[in-house]
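Notes follow the structure.
Of the protein chains in this complex, all but one are displayed in their positions.
Our next item is subunit A:
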Amino acid sequence: MSVLARSVGNAFRNKIRTAAVVAVLAVAIGLALAMLVANQAVGAKVQELNASVGTTLTVNPAGGQGFEGGGEPLTTAEAGTAASVANVTSVVGTKALRLQTATTGTTGTTQQAGPGGGFGPGGQQATVSTSLVAAIDAGTLGNRNNASGNSGTTGNTGTSNLPARALPITATGIGAEVDSTGKALNITSGTGLGDYNTATGKALVGTSLAEKNSLSVGSTFTVQDKTFTVTGIFDAGTAFGNNAVYMTLPEAQTLAATPDELSSMIVTVNSMENVDSTKTAVQSALGADKADVTQGQRNLETAVSSLDSVKNISLVAFIAALATAGIIILLIMVMLVRERRREIGVLKAIGAPNRTIGLQFVLESLVLVALGSVVGAVIASFASGGIASALISSNTSTTAAPTTQRGGGLAGAVPNGAVPGGGGFPGGGQGGPFGGASQLLTSVTASLSPGVLAAGIAAVFAVAIIGALVPALLTARIRPIEVLRGE
């Protein structure tokens, strides 16, 4: 019988005690794993937020934003100026267009200067004709806006009896594979546009717009007599956002006949801490009379801060649970060593080296930990979602981050659910479909992945070995004469 076999045998010598020890260990290990899951999930979310939105600034022409306002357009030269500011990692220019469904004899580009609500954009967006039909019906709001837009003093010629209007489609020229807020596009089928710095005749189409126009990857449509091929279909997450088209920046600039102009710029800062100072620096570099720099995700900072708190709490709880598991092992093994002093003395009397006896006790503790880990992993797979949601909901109630829990890959069935969250944050940037920060804090997925499980179990085993080493070393101090003294 080997040391390992003897250790396994010893672990089951007293089955009731073994069951009790495994149960206590399982709770500690399960809690540790659940906390690790929460920590990893929140950490990944924070990283994602910081990477996607949390560190972006939006630059609009001074006095203009979206379909509102006036002022002078931004230029590609100003994008270069912004890019040269310290801590700026990238600048992505956008060019917004309005696509109006073509009717006979109305193709062409129109620079309109009406109020923002209706047909007349505030000077930023060129309206061009397209073969596409908008995926959104005008409805009451659209027709009301139509009436309001055409009754303006500087708008199109108005009539008192306006026909039901067809809503325009938002088209945006982009310099990278991001939406108009700087968030990575969620392409559900097909691919991106490839080279975003040349006019390629390719386009990405929102899901509802594609459905309305029976478009799929490889389909074509026209914008101002130019044929575009659909390379991908994206999901923006909102009905308005999916009634949109993305094309390369040069393409949009060409269609608008304003090759050097930008509707907005998305400036990415290297870290959250530098956002405020960089905002000031970019504003200063571009001039207050030229550009408005906004940080639309201000509230997101609070959300990230809260998530950071959750991350810290879960880390502390993970360490505490690990330490608890270690202490449990330590105490159990000390108890076992004391209980088996005579047996240890016998083993020494018949020639067992100290290291063999010590190893036997360490292995015995690892057997208990292995059993505890199996049960703990099951506990964690069921509890991690609930624990993560409890932590997040209690720490982010003011920032209203919707949270979704998902069961682990190992254990599988974990109830899904949504933590009461809240609405989105007011979005910054130009008048594109900015659905608020709720879109960005879409979910914190707390799942017990194999990687997290392996890391957690490795940490548990490391702590268990440390916990078992002390009693194992105690065995070295037992003298074999104690065997005979008891006789």
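The definition used in the following text is that a residue touches a chain if its C-beta (ideal position, glycine included) is under 8 Å from a C-beta of that chain, and two chains touch if they have at least 3 such contacts; residues count from 1.
To be clear about the criterion, contacts and distances are computed from a predicted model.
UniProt records the chain missing from this view under the protein name "ABC transport system ATP-binding protein", selected from "ATPase AAA", "Cytochrome b", "ABC transport system ATP-binding protein" or "Glutamyl-tRNA(Gln) amidotransferase subunit A". Looking at A:139, A:194 or A:353, the residue that reaches the missing chain in the full complex is A:353. Against the chain not displayed here, subunit A makes contact via residues 1-2, 6, 9-10, 13, 342-343, 346-354, 356, 479-481, 483-484, 486-487.
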